[in-house]
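Here it is, the structure, as structure tokens.
A single protein chain has been removed from this complex, and every other one stays in its place.
To keep things simple, chains are lettered A and B as they appear, and every chain counts its residues starting from 1.
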Amino acid sequence: MKRPPIYGMLAEFDSASVLVAAAHHTHEAGYQKIDAFSPFSVEGLAEAIGFHKNNVPLVVLIGGLIGGLSGYLMQYWISAVSYPLNVGGKPYHSWPAFIVVTFEMTILFAALAAVFGMLALNGLPMPYHPVFNAPRFAFATKDRFFLIVFSSDPKYDSVQTRRFLESLTPKSISEVPS
Amino acid sequence: MDERSEQAGGKQAPVIEPGYTFGSVTDKISAIVLTRPTSTSWFIGFGAFFLVTMMLLYAIGYLLVRGTGIWGINIPIGWGFAIVNFVWWIGIGHAGTLISAILLLLRQSWRNSINRFAEAMTLFAVASAGIFPLIHMGRPWLAYWMFPYPSTMGIWPQFRSPLVWDVFAVSTYFTVSLLFWFIGLIPDLATLRDRSENRWARIIYGILAMGWRGSARHWFRYETAYLLLAGLATPLVLSVHTVVSFDFAVGIVPGWHTTIFPPYFVAGAIYSGFAMVLMLAIPIRKIYALEDFITERHLENSAKVMLATGLIVAYGYIIEGFMGWYSGNRYDAFTLWNRLHGPYAFFYYMLIACNIVIPQVLWIRKLRTKPVALFAVSGVILVGMWLERFIIVVVSLQRDFLNSSWGMYYPTRWDWMTYVGTIGMFLAAMFLFVRILPMISIFEMRTLLPEAEVKE
Partner (left out) sequence: MSTAHMRNPDLMAPLVVKTIGQRSLVVGVIFSVIAVAGAFAQPAVFFRGYLLSFMAWLGVALGSMAVLMLRHMTGGGWGMVIRRIMGAAMRTLPFMALLFVPICLFGLPKLYVWARPLESITDKHLREHLQEITRSYLSVNGFILRAVIYFAIWNALSFFLTKWSREQDQPPARDHSARFRALAGPGLILYGFTISFAAIDWVMSLDPSWISTIYGLLVLAGQVLSAICFAVVVERILVRYKPMSEMLKPDYVHDHGKLMLTFVMVWAYFEFSQWLIIWAGNLPEEITWYMRRLNGGWGYIGLFLVVFHFAVPFVMLLSRPFKRDVTRLVWLAIWLMVMRYLDIFWNIEPNFSNTLTVTWADVVVPVAMGGLWLAYFFRNLGSMPLLPAYDLDAKEVLEPAHE
């Protein structure tokens, strides 16, 4: 598959408030495929670029359920079916004693699901990404805020889009090669 | 949000001194790792603790050759220093997750400047703790027998034993703490990747940052995952010391079998954990000139947490003592008598002094913001909490039901070498951490600045 030579148009801003406003305008102007970059989590930025769906809680819930169920069933099967052993006259199926490991397994699986689910949904690890080619993008992890319009957006046009982004008074604009 | 408005009206010290920008916060914290030359005193300090770590390896090596007979343990006192130190270290480890998770859920944003190194402290403390049950087993090379795996021997772990619960609790705790710490580091690793001049540093930080670029979509999922992880870590951290307390309470030895143990152990763990946080934070903020980020507010809040948890611990002693007398059970009553008048009575009074009496000075507001005083009180609390575990483990086992099976416990130099060795290992690891990773969460500090607020 041949990639388009241009990945998108990147505009740089110097404050979180300006970025959120710019993202709002861009989204309202009809640009669908956009993203924003910031050195910390900015309140309301995801909504501004039109991103609402978040599957992380679901993944965590599933992870927790799997962990808890497998934890309890494992103990039940081991202690009552596979290797029944009389210890202190306690029943083979000693549910009070099984709660602790069940709890720990629930937490363990849910936590693993949270971290690896989040990374997978974010498509990380990703060692190479076109946006790193932008000259000033290294400041996105320090004190600069960026907005990108992807070239895959149907409305994308290198002249029109640049003109539109300029109307948002950014600090700089650059076209990102892919 | 709450914090900022509170700062405006209240008289309290701020969480971060005014005048910083996103750029200067980033530079100041990352410079410690990236540009500041490694000082001679760092090398001396690290070298000294590295040598102590070598002593630990020597003690463990000798133990593997000779067996646990080189320690002071015997029958009836089969659980000596190893278990005392295990519980002490695990307890210390609690503060990191508590600061990171519970204070996050409570929206206490002052935590943002101490959570990173508190989490690192947790990892190293849990690692130090984990050594002890392992080497206490006698044949540590068979440690994998503790995990349920389909073995050719056809046998399985015994899930009615709290010692097996411990395996699950401690390994889960270590894993989740590691995940929590690592996911908190990702955005800062990206910062270091983009700031670093050295090619190798850039490659290593780049690999660890996994291509983080601060996308709004990523931040959105990241925040959710972080918050959920905090929600999971909170009951987990309480469960870990609860399970440790079950190691004792599930048995029927007088002094161990008492229902208050779970909350009382958890409170004690937080107590000692915050003491260790302060003992580390006070010198670090001085040496690396981080007084603007770790302010008097942090010291005072930590002191208040210590005061509150210390009082819960005191409640535990009093209720336990009262019930020993009220129950009319002669064994329980004897345990109490033995603590007060037995051969280890001196340590019991030391414990009361260190854990209950001396920390009451924290009621004085002025002392709560004096670094030197806090450092001293924290040291006293750490000693006190170690003694508490010593009393619980040794004094309870020493004289139980039958006086034909009474005994005494004297730690040997191998016990001391192992214990001191883990302290050395812990501190050496802290030295390395301070040198190669940002010890304060940069991206969370950015959110504390007034300019981080989005204005409509």
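Note that in this section a contact is a pair of C-beta atoms (placed from the backbone, for glycine too) under 8 Å apart; a residue touches a chain by one contact, two chains touch by 3 or more.
Here the structure is a predicted model, which is why all the values come from computation and not from measurement.
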| said: Among the chains present in the display, which ones are touched by the chain that isn't there? | reply: A, B
| task | Give the residue, chosen from B:Ile204, B:Ile260 or B:Ile287, that touches the chain omitted from the document. | result | B:Ile260
| remark: From B:Thr21, B:Asn329 or B:Ser405, the answer for touching the chain not displayed is B:Asn329
| Among B:Phe132, B:Phe246 or B:Phe433, which residue is in touch with the absent chain? | B:Phe246
| note | The missing chain sits against chain A at residues 88-89, 96-97, 99-100
| Footprint left on chain B by the chain that the document does not show | 2, 6, 9, 160, 162, 235, 238, 242, 246, 249-252, 257-263, 311, 315-316, 318-320, 323, 326-329
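The working rule: only the chains that are shown with their structure count from here on.
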| field | chain A-chain B separation of Cα centroids, rounded to whole Å | value | 30
| message | Under the stated contact criterion, what part of chain A meets chain B in this complex? | response | 15-17, 20, 23, 35-46, 48-49, 51, 54, 56-57, 60, 64, 74-75, 78-79, 82-83, 85, 87-88, 90, 94, 97-98, 100-101, 103-105, 107-108, 110-112, 114-115, 117-119, 121-122, 124-129, 131-132, 137-143
| Interfacial residue positions of chain B with respect to chain A in the complex | 21-23, 26, 148, 154-162, 164-165, 168-169, 172, 175-176, 179-180, 182-183, 187, 190-191, 193-195, 206-207, 210-225, 228-229, 232-233, 235-236, 239, 243, 246, 443-444, 446-447, 451-455
